[in-house]
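Step one of this worksheet: look at the structure below.
Rest of the complex left out; these chains stay put.
For reference, chains read A and B in written order, and residue numbers begin at 1 within each chain.
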Amino acid sequence: MIDKTFLEEVELSGHILDSLLLPKVLDVIMARGGYYHIKSMKIGEKSTDPSVARLELWAESQEKLDDLLDAIHDHGAIPVHHGDCVTAVADVEGAFPEGFYCSTNFKTEVRVGGHWIEVQGQEMDVGIVIDPKKNTARCVPMGDVKLGELVVIGRNGVRVFPEEAQRKGELFEFMSSAVSSEKPKGATVREIAAAIKRTKAAGEKILAVLGPAVVHTGGGEWIVWLIKNGYLDVLFAGNALATHDLEQNVYGTSLGVSLDRGLPAEEGHEHHLRTINSIRRLGGIAKAVESGKISGGIMYQCIHSKVPYILAGSIRDDGPLPDVITDVVAAQKAMRALVPGVGFCLMVATTLHSVAVGNLLPAWVKVACVDINPATVTKLMDRGTVQTIGIVSDVEPFLRALVGELKGS
Amino acid sequence: MIDKTFLEEVELSGHILDSLLLPKVLDVIMARGGYYHIKSMKIGEKSTDPSVARLELWAESQEKLDDLLDAIHDHGAIPVHHGDCVTAVADVEGAFPEGFYCSTNFKTEVRVGGHWIEVQGQEMDVGIVIDPKKNTARCVPMGDVKLGELVVIGRNGVRVFPEEAQRKGELFEFMSSAVSSEKPKGATVREIAAAIKRTKAAGEKILAVLGPAVVHTGGGEWIVWLIKNGYLDVLFAGNALATHDLEQNVYGTSLGVSLDRGLPAEEGHEHHLRTINSIRRLGGIAKAVESGKISGGIMYQCIHSKVPYILAGSIRDDGPLPDVITDVVAAQKAMRALVPGVGFCLMVATTLHSVAVGNLLPAWVKVACVDINPATVTKLMDRGTVQTIGIVSDVEPFLRALVGELKGS
């Protein structure tokens, strides 16, 4: 006889079959040793219709049942009978109360006063703070919590909408095994170019996250073209990208290697240090541009075209440039402020910054991650940035082809 | 007829043949279109004798000649007739005067008042500041330069001793193509274990630089053993290593994956956030240990065994833990302060921190870099950390075997 002492009824709705949500939920339940009974299922007859499934779910103990409910919650399964979300008052500055609800990067709603309200500033791995006066909810990073704020606790009265992220087809038409170097490159480039144009047409911002290999491989000029032609609205990078870009403008080398001749210049390894030093003496990149010391390149073009950039510090930085935000928490905050309005993100040749930015983006911002090393893309996707298309390719030729595609059409 | 208008006579001494210094210098001269004539060469007859070579070196212009002299200077070739080193007064806080001498990680001497004095705190890619009163010289990072300090300009009166770094055989007996996964692992592990013991016996410190895969793969317990048994004196890491180590202690998982069962725990991705939050609530790792919240693992053992650690912030950090130094320049400074006395450095599974620390170490500190990805080691060696032995292997099994070797002998 079946013992249903510890039971809950949950519901899933949307494209739960073809977006794999229902199968995933059933899989999770079975894998964890739970039991289910599908009470009802209204399947969308046509491919465009949504479906609704209602499940009875039980386990051997309340603890196990709670585990199951937590596990399936991120896949969009919510209890049929729910009340409002529960909150606790923040009792320590810069930390959540224990038991805080931990956010995903999917669209999320919380139930306050019997009404579902959408959470603002959606971002994964942070908490949700409720403003009961304004009747609003927003994502808040751990370190930003203020004493006395109301933090959502547990999953009750919280629902997530993972579905859209599963349907990449809307922006990217190809998707299967994303990470392979043995794919036709022409088609991939066309697809990215089309996504960039769609984003621009939709009035959304295009964000680029760039590593220094963009400059080392000779791809700087293509980024300049993207900026000049309005295909790049925000730039996130580190000290290295900016330094090698400036070095190339001053010395014609990148990390001491001549882009024209491919040969290491003598004293080459010093060029980037001398470049940083000169910029420090002048007081920053903008002033170096103003003074005429810097007359071209990515950073020059950013300043010229008023494209905002965030240079985030890293423990291995030389110098760094005066523009670098050396405090990483401050740098995160600066990046976070520029995320709203971004519709497309192009990440090239940087694992560190790609993962960092991937953590900040809501799931509906499409991401194309280009790296010659398959591990970078895999890492990004493993960490939950599921909306990513990975392209294993060489940086400069990829950017050259992308610009060719944007020009050509 | 040969035009020797732009001529300089330089000298190399030491094991210039078998450490490849002379051939490298000749190669550089030819590759740059310079000319040379070997005026005299006293070759060490026995394998242990040093050699001395004196070269006439000329080029088509003074500029080209200067380039050549700069290029061969880092390989230990110095003009026969030299005066004192030249200095300039620092006129901008946190920046060198233009033309500053850019350091290597080799032992370096500067000539002051007719005498050669050794530079203190040797480190690559920084400048040299002279204290004329104390008659001392020391390496100074760009950002630490104070107004009015005397900074060495150009290469005159500066000599480097690259030789030792070329002779890895003293610490590591094998060396050929360092980066390969297809090497016998038993022999490699024995070699590293022997180097660690030699370092300890010499009274020098052993530094470990660790990435989070140490914990993910289940290698944490071996690091604990190393600390307990006095084989690890300083730890450099980031927020991730510490967090996953603490997470494992609290939840038995690492990034939500159970080390015992290999299965992702439900809510697993939340464990590291909850761990960070709890530690923030308690005020730091030491207090969490004190309170009994943390009862084992790497960080626990560091505190218990009074092993100093630096946790350097990164742009992708969650939280971070209160112990993390979020300003990267401050973190570099903190690491720099712990480098003196280090004789051996074990870098495991972290590209970012390995490169950062590699930049801080003088060339005579031996480094073993273990990573499953060959690119990490290659990157480290490309950036000038030549004293590195790269081991392409899996983290946990490598550490397990290393501990076995240290125990066994």
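Here is the rule we go by: a residue touches a chain if its C-beta (ideal position, glycine included) is under 8 Å from a C-beta of that chain, and two chains touch if they have at least 3 such contacts.
Just so we're clear, the structure is a prediction, and the values are computed from it rather than from any experiment.
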Original post:
Full complex copy number, with 2 in place?
Top reply: 4
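Following the convention adopted for this analysis, only the chains that are shown with their structure count from here on.
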Subject >> Cα superposition angle of chain A on its copy chain B, in degrees to the nearest 5 >> reply: 180
Original post:
Cα centroid separation between chain A and chain B, in whole Å?
Top reply: 33
**OP:** State the interface residues of chain B toward chain A in the complex, per the touch definition above.
**Re:** 28, 32, 67-68, 70-71, 92, 94-96, 98, 100, 102, 125, 142-143, 238, 266-267, 269-270, 273-274, 276-278, 280-281, 312-320, 326-332, 351-353, 355-356, 359, 373, 375, 384
